Structures are given as C-alpha cells and as structure tokens.
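Here the complex is missing one protein chain, while the rest keep their positions.
Per-chain residue numbering starts at 1, and chain names A and B are given in the order in which the chains are listed.
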Amino acid sequence: MKSSLDVLIAGAGIVGAACALELARAKMRVAIVDRSFPASGATGASMGHIVAMDDSEAQFALTRYSQVLWHELRDALPSTIEFDRCGTIWLACDDEELAEARRKHAYYRERGVAAEILDSAAVHDAEPNLKTPMAGGLLVEGDAVVYPPAATAYFLERAAALGATVILDRSVRKLGGSQALLDDGTVISADKLINAAGCCAPELAEGIQVKPRKGHLVITDRYPGMIRHQLVELGYLKSAHSVTADSVAFNLQPRKTGQILIGSSRQYGAMDERVDTEMVSRMLHRAFEFVPKLESLSAIRVWTGFRPATPDSLPLIGPWEKDPSVLLATGHEGLGITTSLATAKLIRAHIDGSEPAIPLAPYLPSRHILAEIHA
Amino acid sequence: MRSDAATTGVITVRVNQRPVRIVNGASVAVAVLAAQSACRISVTGENRAPLCGMGTCFECRVTIDGKAHQRGCQITCIEGMEIRCDE
Partner (left out) sequence: MSNGSATSADVAVIGGGPAGIAGAVTAAESERDVVLIDDNAKPGGQIWRRSIENQNSQHAAFWFERLAKSRVRVVSGSRVIHAERGELQVETDDSISRLRFEKLILATGARELFLPFPGWTLPNVVGSGGLQALVKSGLDVAKKRVVVAGTGPLLLAVAAYLCAHGAEVVCICEQAPMSTLTNFAGTMLRFPAKISEAVKLRLASRKTSYLTNAWPVAAIGGERLESVRISDNGRLREIPCDYLACGFHLVPNTELAQLLGCQLSDEFVATDDYQQTSMGKVYCAGEPTGIGGMELSILEGRIAGHAATNKKDEASRLFTERARYRKLALAMEKTFRLRHELKELASEDTLVCRCEDVTLGRVRKHTSWKAAKLHTRCGMGPCQGRVCGAAARFLFGWNVAASRPPVFPARCSSLAEVSSQVHGGSQ
C-alpha cells in the first residue's frame, strides 16, 4: 500500500531543513520531525561559514557545488540570515605556510574558484589588526558567513508553504521499513526516510560511524571593523584531521553585527555540554597569536556544540545499505552549513532518479564496505 | 550640578570631546546624562540611557579612555577622563 508521504525527514537541523525544502519544491509530500526546535543541535552552535575546502577532491566538489548554490540563493534570503560575502583569508605565518598557500591558490584557480595570493604588505593592509609580520595569505573572496538558525527557519518556512508538514518536540524512536515511530506512539509511513539527525543519527541507524566532535566558540561584544574577513590559519586542516587528539586551530569570523566569533576546537569523547575552560584557554591563546587586540575585547558568551564526524571526514549522503527505505544525510562535521544545499540536491537526485550535479559515490554510506573490499 | 553643602568639589571630564563639569564622585553614566539625553544608540537606532543603575542592563555602555563597552554606572569619573558615546 502506498504511503501517504513520499519522504519523512528525521532532524530539523540545516541539512534536514534544506532537504525538506528541496523535496517539497520537487512536489514530493514531505514531513520533517525534530525532537526539539529547529537548529537545536549542531546547526545552532555552528559558526555558519560557507567555504570551499580543498581537503580532498570529494570535499572540494561538495563544498564548491554547495557554495555556488548559496550564492544563487542569496538575493532571496531574508536579512535575518545575515548573508555576508566577507571572504576568507588563509593566513601564512612563514614561508613554508606561504608555499602551502600557493598550492591552495593553484588548486582553487584550476577549479574556477577566485583566489588571490596576498603578500605580507597586502595581508596587513587587508587586516590591520593582524600581528605583524605575517608572511602572507590566500584571499578566497567567494566565501561567506550566514546565521544558521535563521537559514534553517527560513528553509522550513518555505517548505511548509509548499505543503511540507513540520513536527516539532517529537523524538523519532525508530526509523526504518518505510516507517517512523515517534515517542508518542505515532507511526508515520513514508516511501523514503531521511536520517538527518546529526550526532543522534546512529541512534536511528545502528552501526553508522558518526561520532560527536565537541567544539567551543566565544563571541565578543560589538567591535565593527576590527576584522573584515573570515581568518583561518593554514594549520586548520591538520586540526580537523586528527582523529584522536584534542586540538585547537585559529579561526575568526566577523559577524554582520560587528561581533567577532572566535574558534575553533575539536575533541572526541562523550557529549558533555559543559564548557571546558582549558580548551577555551588554548583556543583563545592561539587566537591572540594572530590578533593580539582580541585580548582586551569583551567576551559575552562561550558555548559548546557537537559536530557529527565520520572517520574519513566526508558526510554520509545516500542510501543506507541496511535498509532500502532509508537515506542518510549526516556526518557533515564542520561543513554542514556549507554543504546543506548540495546535500539536499544530491538526495533529491537520488530519489527522483535524475543525474546529480556531482557524483554521489564518494559520500555513499556503503563506501566503507567498498573500502574494506578493496583493502 | 549639585549645590548642597555636601559637595566635595567639581571636576571636569570630556564627553564626545565636550567638557562637562560634574560633582566629584559622580559616575560616568551621570556625567554623560549631564551632557546629553542618551548614553548609547541601540541596534535599531533608539536613544538609550541607564535602566538599572547597578551594572546589569548594559544600557550605559560607553568608551572610556579608548576602552569600549565600559558600564558607565559602575565607574567613577576621574578628572580628565575621555568619554565617547553614540550621539
């Protein structure tokens, strides 16, 4: 018997919300369920950067495709989303890092991403509050920043306007066999089920390799103009890579409010929400090394969040090999905001059988089986 | 300006580069209010002045001697202080 719904999505973070909108646009009958309120998980804690990352071809393809989608969407976005094309400067502290910047530059240019090498004078000109002297940097002007909760709310609003059902404050207990069992006993049938539950995804799909990766962020009071671009150290990826060690990496973001968001940290372990003052200290000290003026700024809030991380740093997008009715859309680690739109497109393409804009293979949940076979 | 017998002197501070004479011991917030009606302009452009008087509402934030976001109601004026606030 055909279900009344085409799709049920578990999780109303930015990925789930983007999927809801994309599928509702495709005239599918969609329901989306969240155990709390929209963006209450990783999305609500996140930095909100939209960035093309070159960690691997697959990561680049996904982030770049998604970044283009964000730019296409930007004029339609309400001001609450605070879309700001501030760009990113990857900072090189020495010649070795400058060489890495040049490598990145070539990589981006070959793939059509606007990027410019900045020498020492140019980088200090672009960011007068950087500690002198920097060796230089790489400016990627297409990178942007958004306020993720507002984007999530907007996607859900639009999806609902197109007929999607939004169910909040309800947990999904079981997701499989074209059915979702909710905590109040309700059973919802849908042809396809999408697990976009972030760090909770393994609760609904046993055995999938998604683990929480704790991060800390500090936000300051308003200091407009103190920094103009998102600033990242070239060592950022080394931190993102490390599978076991607690690490910090310099990452600064100007918000449209004039506040400065200071990150980033990564820790594996249990989901303990409490602020770890030692990690905050390490993270801040790293930030002071790049922008000494930060020391005297007033910090209003400190919070933690959990990125859903996978062993190979690529998200799980596509059919779950253990249940043909389930699609995974999770494990985005620190790139969920960026890749939310592309994830939705890929999911849609898979469901309606159309050709995806980029190959789905690298993100397939079954890739770990293939990896084992080929090992 | 206070004129009762308990006055312990008058000092001068500058609010947005304008000299303001204020009783010695007055808070920065009071000095600003002696010069203009608002301490700060809100994010949507409203005039704001102190609400709580005890350092919890943050409406009295001004820049003192170059340091931004200082709560004026919690700080006593010192002769020569440079106070900058939204106008």
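The definition used in the following text is that a contact is a pair of C-beta atoms (placed from the backbone, for glycine too) under 8 Å apart; a residue touches a chain by one contact, two chains touch by 3 or more.
All values reported here derive from a predicted model rather than from experimental measurement.
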item: Neighbouring displayed chains - absent chain, whole complex; value: A, B
item: Touching the absent chain when the full complex is considered, from A:S56, A:T186, A:S281 or A:S354; value: A:S281
item: Listed residues B:I22, B:A35 or B:V62, member touching the removed chain; value: B:I22
item: Residues belonging to chain B that touch the chain removed from view; value: 1-2, 4, 6, 8, 22-27, 29-31, 33-34, 37-38, 42-44, 46-59, 61, 69, 73-76
item: Interface with the undisplayed chain - residues on chain A; value: 36-40, 44, 149-150, 153, 169, 218-221, 262, 275, 277-278, 280-281, 284-285, 287-288, 294-303
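Everything below uses one rule, namely that only the chains that are shown with their structure count from here on.
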item: Chain B residues touching chain A - in the complex, by the definition given at the top; value: 43, 67-69
item: Sites on chain A touched by chain B in the complex; value: 221-223, 257, 296, 298
